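Only a single protein chain was left out; the remaining protein chains are all shown in position.
Right after this comes chain A.
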């Protein structure tokens, strides 16, 4: 295919509107003859670097690929994601690193310190603290991931629609979100969760989603409002795009970054919230193994046997830290202003 040559700029005969006959009336506003040199130069400059397969510029660089490029070189991101991968692995297959059974306890060893084969020692019930700490990851990660997914999807969906369509639906949603914001987390948890009798993690997940979605909805709403004011959304509309297409293809991809960031950071706090609720006795309950429960049981014995508290609490802190660090790194990478 012959490469299309940019046409030599055809000069229309210059029409001088003010003083016909006198050649020098209006200063050139871009149609002047002497501009052609610069113009050809601009064209050739553009063509000096032919974008070919070997040219690195050809590699498409969008917001996402830029962000990924930056993330890979960010030690905070690498460290936190390695830690998270490890935590997720042991949450799925705890027997990989712990051979014991967290529910098999021997009261004879109650509150004993570390012993061969039991590096973290025993708790009050004589259970192996190491095994329980490893098995506790499953509950925390399940609650954290499920609650975050639920809150993010619900919040982004409602917030996105409210921000895009505005008017009374937006007003209604914002007020409803305010109501949920007004519920104190711990008090709400004590009231709501004390009436459920299920032994699974789902009531806790549901409660966290219920209190967590307004935060995501607010962020999502705000960023959709910002994105929909962009000219390209107007342009898409002017070229006949429907509401659904504008929202899904033009607004959503440009508004999703803040939601991802907030959700990642929220994941850490949700894990901590699960531990808090379990500590208070309204979250997960035995026989589910959870860091929150273990911390709760260990707390009264902190002076006799600090190791019982130290290990599950340390694991919890490390997990929360890993997710918050990940969220931080993602935020830095997705915010072009911080680059």
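A few notes on this one:
Definition applied: contacts are C-beta pairs under 8 Å (C-beta built on N, C-alpha and C of every residue); 3 or more make two chains touch, one makes a residue touch a chain; residues count from 1.
One rule holds for everything that comes next: contacts and distances are computed from a predicted model.
According to UniProt, the chain absent from the figure is "ATP-binding cassette domain-containing protein", selected among "Biotin carboxyl carrier protein of acetyl-CoA carboxylase", "Phosphonate C-P lyase system protein PhnG", "ATP-binding cassette domain-containing protein" or "Nitrogenase iron-molybdenum cofactor biosynthesis protein NifE".
When you scan A:179, A:195 or A:239 for touch with the missing chain, the hit is A:239. Interface residues of chain A with the unshown chain, by the touch rule above, are 1, 3-7, 9-10, 12, 14-15, 17-18, 24-31, 35, 38-39, 42-43, 46-47, 50-52, 57-58, 60-64, 230-232, 234-242, 245, 249-250, 253-254.
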